[in-house]
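Of the protein chains in this complex, one is absent; all others appear in place.
Chain lettering (A, B, C and D) follows the sequence in which the chains are written, and residue indices restart at 1 in each chain.
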Amino acid sequence: MSGLTLLYTLFAYVAIAVFLVGFLARIWKYATTPSPLKIPLTPAPVNSVGVVYRMVQEVGFFKSLFYSNRIIWIGGYLMHIALLITIVKHLRFFFKTTPAALAWITSFEIYVGFIFFGALAFLFLMRLVIDRTYYLSLMQDYVLLIFLMLIAATGILTKYYVRTDIIKVKQFVMGLVQFRPEAIPGDPIFIIHFTLVLLLLIYFPFSKLMHSGGIFFSPTRNQVDDAREVRHVTPWAVKG
Amino acid sequence: MGMDRRTFLKLGGAIVIGSMITPGTQYLLASQEKKPGEKSKTRWGMVVDLNKCTGCKVCEKVCREENNVPFYGNKRYDAYWIRVANIRQELPGAPERYIPLLCQHCADAPCVHVCVTKASFVRKDGIVLVDEHRCIGCRYCVVACPYRARSIIFRNSNTWTNKELPRMMIGVATKCTFCVHRVDKGVEPACVEKCPHNALTFGNINDPNSKIAKIIAEGKTQVLRPEKLVRPGVFYKGL
Amino acid sequence: MAEEITTTEEKTVDKDIAALLTSPPKRAPEPTPELTGKIVKPKIVQGAAAHYKPHVAKPEIQEKLGFPGTLVENWQEAAVAKMRELLGKYKSLQVYMDICVRCGSCTDKCQYFLSTRDPKNMPAGRAELFRQVYRKYFTTEGKIFGKLAGAVDFDLSLLAEWYSYFHQCSQCRRCSLYCPYGIDTAEISMAAREIMDSIGLGQKYTNEIIGKVHELGNNLGMNEAALRNAIEFVEEEIEEDTGVPVKLPINEEDAEVLLVTPSADFFATPHLESLVGYAKVFHQAGINWTLSTTAAEAGNFGMFVGSYYHMQKIASRIKQAIEELRPKRLVVGECGHAWRVAYAFWNTLIGPFDMLNQKYPRPQHICEFTLDLINRGALKIDKSANDEFVVTFHDSCNVARATRMGDKPGGQFDIPRELIKAVTNKYVDMEYDTIRERTFCCGGGGGLLTDELIDVRVKGAMPRMQALHNVMETHGVNFMALICAICKAQFTKIMPKYGIPMEVAGGVHQLVGRAIVLGAKE
Amino acid sequence: MKMKAITAFLVFLVILTLPFLVSAVNGDILSQAPQPKLEKAKAPAGVENKCVEEVPYMRANHMNILKTARVQVVRNGLREKYKKYSLENCFTCHRNRAEFCDKCHSYAGVEPGCFGDRGGCHYANTKK
Partner (left out) sequence: MAKYYFAPIEGKTPKYYWTVGILGTLVLGWLVASYVRFIKGMYITGMSHSVTWAGAKVIFVLFVGLSAGSLIMSALSAIFGQKEYKVLGRVAAFNAVLFMAGALGILITDWGRPDRIVLPFYMVNPRSMLSLNAYIYMTYMTVGVLYLWAQLKENEKWTKILGITAVIVAIFVHSGTGFIFGVVNGRDMFFSSITPLAFVVAALSSGSALAMVVLYYTFKLTKRSIDMRFFQQLSRVMLGLIIFVFYLVTIEHLTHLYVPEAQEGEFYVMFSGGFFTWVFWGMLYGLGLLIPIFLLLNPATKTKIKWILTASVLHVIGVLGERMLFILPGQFLPIPIFPGYELASSFQDGVVMPYIPHLAEIIQFIGIFAFIAFVYIMGLRMLPLLPVEGKFVKEQDH
């Protein structure tokens, strides 16, 4: 086992561990922090089925954003859909026999990487062009966009231009998944791609990317509007 | 002869760099097909001697076998590269005769003009071809062809008699290629070779010494639908 | 690249502790925004609203509420400790601190930003003041990268900005509606105010009123005798007007209905007209009802400062009144934040209401109550009495975005409208973007209804004024019906500055009261 | 309250570790990547007993080579020049599609257009 392989195997496990522990710790914190008062944003659904429907609309279609700012919605929605498809299609590296559905997705995903990159670039541009978001943006907003753009760019490179040997990549990834380290492919573009992804995983739980889990815990969206019918109590807040 | 590996890799590199803009890179390769008005030394053509044709339809059969042209047994969508038509002058008592109809390999081919993606093109040697990997199946060429020479592959084909060539791709336009794989090897098209009555003659029209050029020079040949001014490469004698 | 960000000549931050803790200097009133009929997204001007701040509460006011009288010695640690406590207590705060991505969709939605153009008045900009401190003391990236990651020391200049900008938020939740994650700046500004209170930096207006409620039972600080006087005066008025002796019972035990209404209804115009309306409704429907001197105030300013304790303490007066008077139903008068507290929080704070009649919603809004009576034909209505009015309706922010009326989602929009349509002939809605859940705040909510913030209030009312201006121009609207005491107080004061007569604002039950034909029982 | 928190926690945990779990459930632990099987011995006479390019280069770039060769042959008629890069030529050595192509292709989840279900144009050559 070469030094590079050892380094990256350890790096990958550390990154995945940090991501898992960090992410779940945040989720644990969100889930256990009490919500003493009913604060759903009305008009809100009056039963939990309605709440599920509302969350599906929010998470699946970004409904609030659509009614708020359609330009950002277009960029953001394209970006997230492309990201989802990209992640799903990368799952084929994790299964020994590629499921038929995954293979079917791979057969038409060819432009998704470009859409992902384009949408990110669009969002980056919008941050600079609109004076309000330019004022708001922090370093980490730009850093994350650039990070994702680099990941997309190196991914596109390995797929279309500077081909990498994906059998080796899969072997390496399967090795990680099965705790049976294999040699990392020595392709520099792939290594950059992989490094960036691991760094992103490490940064994930400490960043605004937690919105992916946090949105499910937003009280204004996930509460049922039944304050008059059902008494809502939280241990610390009930004294009589 | 042949390209050494270094040149090939260089070419590959050039392609890669030149096509960074979009996926599907290979299509951006500048092809060297014939530009309009360009003169070339070779123009392949064919002369059909109708006096010798007996309507035996061997050419149809041979063509199917050579080029894997699918036959489904449904007259609505069977594909034909060459077909032998019965023809009879609209005069009382006129005899029935036979005429093989195939792609006329026009110099100003309407199908090439209308093609949306330049999948149809005219080679430098005058052969009109369809790049099946580039065709989108819009069927504009079928509508535009004045000779009904084109077929659409309507359905997955199981015909695979000649394993040297691939099967027909579904959903795209196809037509007679003058058996371009044979012509490139220096062999005559299958129908010409196999015609039992030697009704078909194949050769270079632009070479004045070729057999075909001499037949044409006799002045007894004619082209189909000359009013369309598409300059076909297939000539008919004895109509 | 964005345009160069301009700054005003105003000093953005008061560096001096003395300057922070003394009241803002008197200034010439600023010009009122023009009524063009359009709500445009402005270019930002940094620090344009930094100089607005309310009076700081005096030590005696603060101490009465159990807060430190003046800024405590180690205020920084105290504030961070309080923040830690709140983060552990409120899921909303904890989640909202983390998940903002600064996408910018809320930035052009706040009425205070639209008119003041100060980027710190953008909802995300305002929350950023809080997040800067959160990052500094609670997040890894903030601890490591500091300023680079947007983490800022909680120093005096930041505290000054907190005091200024968190008192330019009316907690109307319009930003939450448009946020893809539902981040509610109201929750954040409540937490910020609670932290500031806990270190001895309170707002005079709100805290004074909370003190009055604890002491005398209502926001206006009227004692029982004054209250009875005012009610007697109302009775006389009605009899003078209509010739019918309509009574307003006080402290009657075992009545059918206990009406809890904002104390302004007893005293101020046009609030009083609504009280007349309620009285006529009860009288005409023949329902035995009562007011209570214990619970003479529906308003609950405890919510504005985010203090659970004070909110509960104020609400417990209602509980006390119910126990004393044993009514069967509980009805709340026209008030926005009061209805939010009543609808969404009472059940948690002072519930369960087992002693009330289970058949009716507990509590019930007066609009639900009246519309129900009208639909059942219990009231005789003469719509033509309101023929001089072309009416529009302003959805109060707290009613629209935090509560419901009736059974269906959206009842809080439909029920008042149906009620208005039941008592008038001419009704017009304002522009689509400014009504229903998309409504703009009147500009005076959330504890801003104080004179030293008049410039903020004038500016905050701008979007609503534009929309109102449009319907006045095109449809000849001359009455804007309201169901909120704060809206009524705010608009009667602000509208003249925009050249709109103050009579245009009035309560929904003002219209109801005019339309009821008294004594014509069927 | 606690129940809800635990449920949410578990759901996220399962989603995040799905690849590991599936591998464990499928019993894929310790399985090796497939090796393409080359039936070199059957190479006909007159064909060089080695691939047209170096093996590592072919592994990464065989699809580009095939595409380039196709375009050159179809559009430019350079049939002789590119003969050795034709799919036909590949099949002279790599006869068994299932053993040579499909193993890696299905492992990597990449469906080749040349002999996939829909194209299928070049497949049966391997069964000469």
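Just so it is clear, a residue touches a chain if its C-beta (ideal position, glycine included) is under 8 Å from a C-beta of that chain, and two chains touch if they have at least 3 such contacts.
Bear in mind the structure is a predicted one, so any value in this text is a computation, not a measurement.
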### Task
Have a look at C:Leu35, C:Val428, C:Met502 or C:Val517 and name the one touching the chain we're not showing.
C:Val428
### Given C:Lys58, C:Lys247, C:Lys328 or C:His475, the one touching the chain that is not displayed
C:His475
### Query
Where does chain C touch the missing chain, residue by residue?
37-38, 390, 426, 428-429, 431-432, 470-471, 473-476
### Task
Could you please point out the chain B residues that touch the chain left off the display?
22, 24, 27-28, 72, 74-80, 83-90, 101, 110, 113-119, 134-140, 142-148, 151-156, 170-173, 224-225, 228, 230
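The working rule: only the chains that are shown with their structure count from here on.
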#### Entry: Between chain B and chain C, centroid-to-centroid distance (C-alpha), Å
82
### Task
State, to the nearest whole Å, the distance from the C-alpha centre of chain A to the C-alpha centre of chain C.
38
### Summary
Expected list for chain C, residues touching two or more other chains, is none
## Note on the structure
Residues of chain B that touch at least two other chains are 16, 25
### Task
Mind listing the chain D positions that touch chain A in their complex?
1-2, 4-6, 8-9, 12-13, 16-20, 22-23, 26, 28-31, 33, 56, 59-61, 64, 104, 106-111
### Task
Flag every residue of chain A that touches chain C in the complex, lowest number first.
26, 29-30, 33-39, 41-46, 50, 58, 62, 64-65, 67-69, 72, 76, 126-141, 206-208, 210-211, 214-215, 217-221, 225, 227-228, 230-233, 236-239
### Message
Quick check on the complex: what are the chain C residues that touch chain A?
### Response
1-3, 5, 41, 43-44, 46, 87-92, 94-96, 98-109, 119, 122, 124-125, 128, 139-141, 145, 148-150, 173, 176-184, 187, 308, 312, 343-345, 347-348, 351-352, 361-363, 400-404, 407-410, 412-413, 437
